[in-house]
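Coming up: chain A.
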Amino acid sequence: MENAVKITRTESHIISLIQKIPVLSYYAPSRGWSFLISWGHRLAGLTLVGYIFAHIYTLSLLFHPATFDADMRFLDHFVFSFLEWCVAIPVIFHSLNGGRLVLYELFRVRAEEIVIRSMLIVGLLYIFIVGFFFIEKTQQISATLFWSITAAVSLIAFLIVLFKIWMTGNSILWKLQRLTGSFMFPMLIGHMLVMHMNYLTGHDSKTILLRMESPFIKGMDFVFIIFLLFHAGYGIFSIIADYIKPGPVLKSLAVLVILAMAVSAYFGIRIIVGL
Partner candidate 1 sequence: MPESYNIILEISRYDPESHLSWIQTYQVEAGGILRFVDVLRKINDEQDPTLAWASSCEHAQCGSCGIIVNGKPLLACELLVKDAVEKFNGHTFKLKPLTIAPILRDLVVDLEKAYDKIHAVKPYLIKPAPPNPDGDEYRILPERVEKYVEATQCINCFCCATACISSHHHFIGPNATMANIVRLMDPRETAKEERMDILYREDGLYRCHTSKACSFVCPKEIDVSHFLALGKEGKF
Partner candidate 2 sequence: MGENLTIDSTAKCDVLVIGAGGAGLRAAAQIAEQRPDTKIIALTKVVSPQKSHTTTAQGGMAAVDPKDPEDIAIFHMFDTWKGSDCSADQNVIKKVCAMGWEEVVWLERHGMHFSRTEEGRIAKRPFGGHMLNFGETKAFRACYEATRTGKGIMDTVWNESLKYGVNFIAQCVATELLFDDDTCVGAIIFRYPEGKFLAILAKATIMATGGKTRMYLVSTNCRGNTGDGLALALNAGLPVMDLEGVQFHPTGIVGPGILASEALRGEGAILRNKDEEPFMERYAPTARDLAPRDLISRSIVTEIREGRGIFNKDHNAHHVWLDLRHLPKEVHEKKIQEIESFFRRFVGVDPETDLCPVTPTAHYQMGGIPTNEFGEVQRGPQAIVPGLFACGEAAAASLHGLNRLGTNSLLELITMGKVVGKRVIEYLKDAKEPEGLPSDAGHIVFDQFSTYLASQGNESFAQIRDTLRNLMMEKVGIFRTEKHLLEAQEKLKELKEKAKHIPIGTTSLKANQNLWQIWELNNLITVSVAITYGALARKESRGAHFREDYPERRDEFNYHTLVYMPEFDKTTLGKRPIDLSIFEAKGERFELFDYIERKY
């Protein structure tokens, strides 16, 4: 089936270049690109899980704004700035691909060549724009306005998928995985974007704290963190379940994942409520 994808000449140039990379050169011809994309999705998901733990930790420094600003200064170093920018890669890749999976699995969108191509273009644009704002640091945008729009779009995405998925026989957890993913699709993309649009919005304790006073923002963050931790938790469980057969070991690991997510949720919510 994969063979049927129509590929332009430039694309095939690029592909043959990429295929020189060792792991890819083995798996691309033997399992297909979708297989590699799935591994990418998995790795990006896990990276984001790692990131969110770190993220909650740094945000909790906001309880002492001075420390926060001091500690976050390391981001001024170009290496760390660069790394921060790199976070855009897993974010946009996992989000867009998650979107693609939802479209494929639930909305019968089978025109994969078009979807993947758009994914690549939008993804590159996104990474570029985030980087551009990051360097410019001069834009101004009303966080509340931006968040309102994002929240509305997220809610719509959530509802569309909800209507589609609710009647299926899939387990509730599996459905929630798709639902939280769909909700976060606009939310996370917007989150990362707005945090860099106005550099201070995401990096200056005063600006953050001021914004965080809004109950609306607090509410949004609350939903965001809960959805995200559920999604991450089920995601990790899902990976584990591929390797561990149903039984006591799997159960204990599941409990561990739940615990980890619950602890993160506690610290995350404490930030929202406490600040």
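As a working rule, a contact is a pair of C-beta atoms (placed from the backbone, for glycine too) under 8 Å apart; a residue touches a chain by one contact, two chains touch by 3 or more; residues count from 1.
The candidates were selected such that all candidates are chains of the complex that A comes from, given by their letters.
As the structure is a computational prediction, the values presented were derived from the model and not from experiment.
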{"item": "Numbered candidate touching chain A, per complex, among 1 or 2", "value": "1"}
{"item": "Interfacial residue positions of chain A with respect to candidate 1 in the complex", "value": "1-2, 26-27, 29-32, 34-35, 37-39, 41-42, 101, 104-108, 110, 164, 167-171, 174, 238, 241-246"}
